[in-house]
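Note that one protein chain of the assembly has been removed; the remaining protein chains are unaltered in position.
Per-chain residue numbering starts at 1, and chain names A, B and C are given in the order in which the chains are listed.
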Amino acid sequence: MPLARPLLGWLAFAVVMCLVPVFVSTGTVRILVFANFLAIFAMSWDVISGRTGYISFGHPFLIGIAGYTTAMLTYHLDTPLWLSIPAGVFATLVGGTLFLLPALRIRGTYFALVTLAFMELMYQLTQVIAPKVTGGTRGLSGIPTIVSGAIPNYYLTFGLVFAIGLGLWFVLRTRIGAALAALRMDEGAVAASGLSTIRLKLFAFMTSAAVAGIGGAFYVHYLGSIAPRGLFDINFLFTILVAALLGGSSTVAGPILGAYFLTFLLEYLRPYLPGPERYVIYGMIALVVYVLEPRGLHAILRTGARRLAPLLARRRIAP
Amino acid sequence: MTNILIQGLALSGLYALVAVGFTMIFSVGRVLNLAHGVFLMLGGYAYYTAVQVFGISKGAGIAIAVLAGAAFGILTYTVLVRRLEHNPIAVEISTLILAVVMQALIVVVYTSAPKSMWPIVPGVFRHEGVFVSHNILAAMVLSWIVLGGLVVFVRRTRLGRALRAVSMDRKGAVISGIDPHRMSLATWAISGGLAALAGVFFATYTQLTPGMWVAPLIIAVAVVVVGGIGSIVGSLVVAHLIGFMETVTTTLVAAELRGVFTMVLVIVVLVIVPKGLFGREEL
Amino acid sequence: MGRAVNTLLELREVTKRFGGLVALDGLSVHVDSGEFLGLIGPNGAGKTTAFGVLTGEQRPDSGRGYFHGDDVTRMPTHRRVARGIARTYQIPRPFGEMTVLDNVRVAMMPDSVRRLIAERPPEGVDRELLRSVGFGEREAAMYPDQLSMGELRKLELARTLATEPEVLLLDEVFAGLTRGEIAQLSALLVAERRSGMTAIIVSHDLRSLAPLVDRVVVMSFGAVIAEGAFEEVLDNPLVREAYLGQA
Partner (left out) sequence: MQLRTDRALAPLFAALAIGVAASLAHDARAVGDPVKVGFIGSFASDTGRSTLRGAEIAIEELNAAGGVLGGRMIELVSADTREDVTEGIKAYEYLNESENVDFIVSGSIDDVSLGWFPRMAEYRTPTLDTWTSYIGLIDMVGEEYEKYKMYFMNIACDYALGTLYVDFGKDVLGKQMGWKSTVILQEDTAFGGGVQEFIAEIMEAEAGIKVLDTIVYDTQTVDFAPIYNKAVALEPDFMYLISSVNSQVPSSQYVKLQVPVAMTGINVAALGLDFWNDTGGAGGGISTLSPIPAVGMELDDSSKVFAEKYRAKYGDERPVFPHFNGFNAYHGVKNAFAAAERAGGFAPLDDWVREMENTDVKLYKDGEFWHRYAYFKPGEIEPRTGREFVHNIKFDLTPPYDDGAPSMVVIQWYTDGTAKVVYPPKYASGEFSIPPWLQ
């Protein structure tokens, strides 16, 4: 199996991204930090939805569980971060098993709607149950941060993206990735091949939840605040989903690509369209790209690269 | 008790009206239109613009809203949905993106300031300390008429029977000479018009804001999912189940738990009876 | 040909309803080790449902299923497959976005997430298996939508063989095939039979089925109406009535 070429790609990616802060302003670095978080969430979404075909409309639910757990632990109990972040991730794993429950019986649209209901329910619950602890509608502010400043945060979050991305890539390029893809194509035929579909789903959901949990916990400690309206929100869900799909689902590079593309699209529109028009253009571009190529930028680039490759090769041969 | 009965009936009627177009599209095309809430919102804004900005009569305002909704339904189908029809998930995602785009567009045109509208039917019904606005009673009566009309339409008319045939067996319908695309187009137009009509009532009852598409979408999803996706009668029954549940929760239990119970109902039904309480998938 | 001593796979008094429709009505059927059994009957007789119950894809309303004498009525599909029950589908169900080779590889996977990640896939076995059903390198790299019906049926067979089964449940193996393809597939099945495989074959193509099976069971309305050697069963008036009534 040719391993060298993709690994070279990862290496080039790491080198370029590590050098980025040297060349760009801190403002851009700050934008990249958000792009990194979005990349983590999109990768997490893709593990459930892109790979197995169980479309999750409730990913903010998973992210929020980790975020709220670690936020409340540190805010109220002064729990150290090395304890509260794993606690948050663990809580998300429990939440992930909640996703498995409907996934035993339903898929596709129905599954998407249950997870959407999970998110809506969580939004209601953070406000109704013990608003003193969750901070109610306003949320909590003044949550401790891990490092401060744009560049340290950039390296921290890029480290997470790289570690998670490479980890996922290594795991999903093994036969488990093919098994999950098979699950997406025909669940019955997977069972008839002698594989436990429940076990595969559990693996995918737990992996996705763990990534969402890590992302969510670090996200909250980066923001320094947490509020239900920004989190359990259709617009947040929309960004995650579109990042994964626009980049190219069922790949590892796609969601990262999509997250960077979307974040920069929005930020680069800011100087020209500071107001609400920005979101119209942003949404329209996302819509057009998605409708024209549902397999995403990943596919567009790959086809482009494939068409370009022979041309480049010919040029090299020519004197 | 009378107040729960009257108010529950009224709210349920509104919910049924909100959900019916959503049901039709799923039933005929097997896709979920996550921009359904936007159809309502457009209806509301179109009516507002016609009646409260340009001072056109209410009847004309309603007609404009319904036409705008139907036109937008047709546009959504031909430009967006038709390309992706073979992939229901892609339709859901693209209509979700469309909803977010439309929300941004409304913000640009109307700003995000909430507006409230005059009731279409002014006045209040009072009976032994119970009060209900004529407007919501009108919405209730209208939803019964619309739903009844729809049942008659799909059972009795040629177009309706063709729609029903497509909803039951798409391939079979194609073989018997029905063009499923034209049927889908008709469904999106009808659904858009009905949603806009529901939007006028919904907005006159609550308020107009660019974020108002989420609440009716959640209602439609809850009604349709619990009722069994695609069943008109099921939707009607469940709209009443949810409407009454909300009224009872608000009146007797605790008003802040209103939304929580609805979401719990959705989750429980989907996990235990995935096909819904009236699990047919035809009109 | 005498009956073998030990029963491998068996359904006892199985009833299965879909709403008001009774698909299986107290069905009892068995196959012995090393035996090739033909399962025939008019459309809607319940043959495919019987397969579904045997593999655990459908749960019976009453009655039990046995494999090697063990009660497997509540055992999930993947565990039955692991123990040696494999099936093909009337309409082939390949993984559409995977090559022929990858399709077979999925069927060869161990049922363990840890092993799927940690172990390297066995080299060569997959291609060998494809060769045994007559696929070369060219076909291995093709996608299912590029295959003919005959090749799809061979792929299905290869996938079942990849699970190292003790008993094959083959649903309408000859449907949609050309004469040549039928001959090829029959040859493969004969080879399997010689190597001691057990199988239940559902087919409408009685002429192709006849030389392959030791015994036939005729189903109608979810129950057995006749069983025995091919020729004697076809002479049975009940069978004639079932088929003619259907026609």
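Quick note on the criterion: a residue touches a chain if its C-beta (ideal position, glycine included) is under 8 Å from a C-beta of that chain, and two chains touch if they have at least 3 such contacts.
Computed from a predicted model, the values in this text were never measured in an experiment.
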Touch criterion as defined above, residue of A:Met206, A:Ala227, A:Leu246 or A:Ala286 at the omitted chain: A:Ala227
Selected residue (touches chain absent from view) among B:Asn87, B:Thr111, B:Thr157 or B:Ser176: B:Thr111
Residues in subunit B touching the chain absent from view: 3-4, 7, 10-11, 14, 52, 107-108, 111-119, 122, 124, 129-133, 135-136, 202, 205-207, 209-210, 215, 219, 246-247, 250-251, 254-259
Residue ranges of subunit A at the interface with the undisplayed chain: 1, 5-6, 8-10, 12-13, 15-17, 19-20, 23-31, 34, 124, 127-128, 131, 135-143, 145, 148-150, 169, 173-175, 177-178, 181, 223-225, 227, 229-231, 233, 235-236, 248, 250-251, 253, 256-257, 260, 264, 267-268, 270, 274-276, 278-279, 298, 301-302, 305-306, 309
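The criterion applied here is as follows: only the chains that are shown with their structure count from here on.
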Most widely separated chain from subunit A, with each centre as the mean of CA atoms: C
Cα-centroid distance, subunit A relative to subunit C, in whole angstrom: 42
Length of the line joining the C-alpha centres of subunit A and subunit B, rounded to whole Å: 32
Chain centre separation (subunit B, subunit C; CA means) in Å: 48
In subunit C, residues with contacts to at least two other chains: none
Interface hub residues of subunit B, defined as touching at least two other chains: none
Of subunit C, residues touching subunit A in the complex: 55, 57, 76-79, 81-82, 86-87, 89, 93-98, 102, 105-107, 109, 111, 113, 116-119, 121, 159, 162-163
In the complex with subunit B, residue positions of subunit A that touch it: 53, 55, 101-102, 105-106, 108-110, 112-114, 116-118, 120-121, 124-125, 127-128, 234-235, 238, 241-242, 245, 275-277, 279-280, 282-284, 286-287, 290-291, 294
Touching residues (chain side subunit A, partner subunit C) in the complex: 171, 174-176, 178-179, 181-182, 185-186, 188-197, 199-200, 203
